[in-house]
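A single protein chain has been removed from this complex, and every other one stays in its place.
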Amino acid sequence: MQTSSAVNGANYLTYQGKFKGLLGWILSTDHKRIGLLYLYSIAAMFTTGLLLGLAMKFELLAPGKTIMEAQTYNATFTVHGVIMIFMVVVPGLPAVFGNLMMPIMIGAKDVAFPKLNLLSWYLYVAGVILVLTALLAGPGSPDTGWTFYAPYSFKTGTNLLPAIFGAFVLGFSSILTGLNFLVTIHRLRCPGMKWTKLPLFVWTLYGTAWIQLLATPVVGITLVLVALERIFGVGIFDPALGGDPILYQHLFWIYSHPAVYIMILPAMGAISEIIPTFAQKHIFGYKAIIASTMAIAFVGYLVWGHHMFTAGMSGTAQYYFSLLTFIVAIPSAIKVFNWISTLYKGAINIQTPFYWAISFIFVFMVGGLSGLVLGALATDVHVHDTAFVVGHFHYIVFGGTGFGFFAAMHYWFPKIYGRMYDKAWANIGWLVFTIGFLALYTPMFYLGIMGMPRRYYDYLEEFHGGNILSTFGSWVLATGFVIIVANLIRSARKGEPAEMNPWHSKTLEWTVSSPPPVLNFDKEPVLGEDDGPYNYK
Amino acid sequence: MSEEKHHIVPYRLYFIILIALIALTMGSVWITSIEMAEYTVAAALLFAVVKSYLVLTYFMHLKYDKRYIKIMVGFVFAIFLVVIIITFLDYLFR
Partner (left out) sequence: MEHAHHVEHPDMYDEESSKIGMWLFIFTELLLFGALFVVYAVYRYMNPDAFHLAAEELNRTIGTVNTLILLISSMTIAMSTTALRKGHRKTAITLVVVTFLIGLAFLVNKYFEWGVKFSHGIWPGSEHMLNEMSQGEILFFGLYFVMTGLHALHIVIGMGIMVFAIRGLANGKVKVERPSLLDNCGLYWHLVDLIWIFLFPLFYLIH
């Protein structure tokens, strides 16, 4: 089958325009190149965050000091969190796969504002550099936790301002991406691509973009207030001056809770593409999944206080947030039912993306169910700020967004690089990674219920066994990660040339060459009445 | 896809809206000079809301734009209101 196309044999990878070589990449406004720029930067930041995580797990291998003192541990988990949240899972799928695939999936040549798209990436890089300078220059790395809670965040002597400024810039990058995607999806759909014919991945990017747009400014201004507090002593969150630290928490979580839906919705969207493709069957409940997506995006704004049950809110607020938290779980459950129902009587094609998708459903469910323990007031009091919470959010964010990312990576790999990955090694990598993941995070639920606090570099001897298992799990997981990445890198260079549509999927990106041409389509696609993203026969 | 109509808003209409806005401004200064305890701020905000409506509808052209833009604007204000109300579920009942 054809492996390159259109303009004199140039696809987006090989095309040389006004600028050659590296400049042709870092000055490119082509959404596909920008997607790859994000892929490589995010992969680099994930690796950095992973190393920090491994260092933390190593410290927790035994009680007492193992390799670092408390202050270093505090700095490590702070930077680990800042990197993973702001530089990996929030930009994550939208910045990489949204950029690479979304315009093609809707039949467009590019996003609505290509130059703004490149600016988003520049802001991402600037934000990363700013945060990294916080670690290296001045009085030392921030130690507040990625949540920067007041009043410690304005009292700590560590290097908070560059970190805050970096987070602000990263937020701007996120906002502009969301803005770009919203306009693109509204205005650039090809003829016949009605809202009810949009692939579900695009729908999730749409919902996510609204959250990026409306929630991020809140944390932006909150961080600015902390900065102003440090520089000018304004007093807004300082109890000595009449401020309320709990108000900081409200404002912080008003963004950071919706942020988790930024993380998970596109991952769910990728799964919603993979399941029908590898079952060769129409997705069960297309409209229900859309409705659930928008419901999650909206209701997700209403639950932020469940991060604050023990902070000192009123009883009314506690009851309200707990109730809404249970309600927001429902649309996610609907999605899980729909994915499983799609598999029923499908013609299952067991491939690497399918393995990732199935394990995604499992880890997401475990993470979600553990969230109910946290959402119920009585049980939350017991497990708040313990290892249970750490287990919960790693299951749901690393499990959810992370597994979703790997699933998407393998699914779209042949399209992106025009080559197929080595399937045997990909499956081995998946298996090792998943085993490591389960060993690393499952003990945390037990340890948390038994009373082990989070964010402590030390623990009681009775928690030792669970921690040993967890740390071993981190090594297995890291090994799996190395196998996966090494396979992908090697395959991108030397893999078997891939067909146009190796998975026999029905969405538009599989109708163009692998890799795609520079302007995506030789001729603008037109969707007929009977065309659709999941119209399998 | 281009705009169906390029509606040109007459200068006069903008001027009339300005007069209304000035009147409302003076009205809000007047009404807040009356002692109404906690209702004073509500009155002042009411005037502000009416003024914003005029700015949004006429100066910012929403009246002549496609409906979905108006829906988006309404939605954003709704989200803001919801957030402030929920926050007060904490502070009102402490």
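Order as written gives the chain letters A and B; numbering starts at 1 within each chain.
Throughout what follows, a contact is a pair of C-beta atoms (placed from the backbone, for glycine too) under 8 Å apart; a residue touches a chain by one contact, two chains touch by 3 or more.
Remember, it's a predicted structure, so these values are computed and weren't measured experimentally.
S.K.: For the chain left out of this view, which of A:Pro63, A:Gly145, A:Gly235 or A:Pro502 touches it?
M.R.: Checking each option in A:Pro63, A:Gly145, A:Gly235 or A:Pro502, the one touching the absent chain turns out to be A:Gly235.
S.K.: Out of A:Gly35, A:Pro91, A:Pro114 or A:Gly127, which is the one that touches the chain we can't see?
M.R.: A:Pro114
S.K.: Hey, which subunit B residues sit against the chain that's not shown?
M.R.: The missing chain touches subunit B at positions 1-3, 6, 8-11, 14-15, 17-18, 21-22, 25, 28-29, 32-33, 35, 38, 40-41, 44-45, 47-48, 51-52, 55-56, 58-61, 65-66, 69, 72-73, 76-77, 79-80, 83-84, 87-88, 91-92.
S.K.: Which parts of subunit A face the unshown chain closely enough to count as touching?
M.R.: 7-10, 14-18, 29-30, 109-114, 175, 178-180, 182-183, 186-188, 213-218, 220-222, 225, 228, 232-236, 241-244, 247, 250-251, 254, 518-519
Here is the rule we use: only the chains that are shown with their structure count from here on.
S.K.: Can you work out the whole-Å distance between the CA centroids of subunit A and subunit B?
M.R.: 37
S.K.: Which of the residues in subunit B end up touching subunit A in this complex?
M.R.: Subunit B reaches subunit A through residues 1, 68, 76, 79, 82-83, 86-87, 89-94.
S.K.: Touching residues of subunit A toward subunit B in the complex: what are they?
M.R.: It comes out as residues 186-187, 214, 246, 250, 254, 301-302, 305, 313-317, 320.
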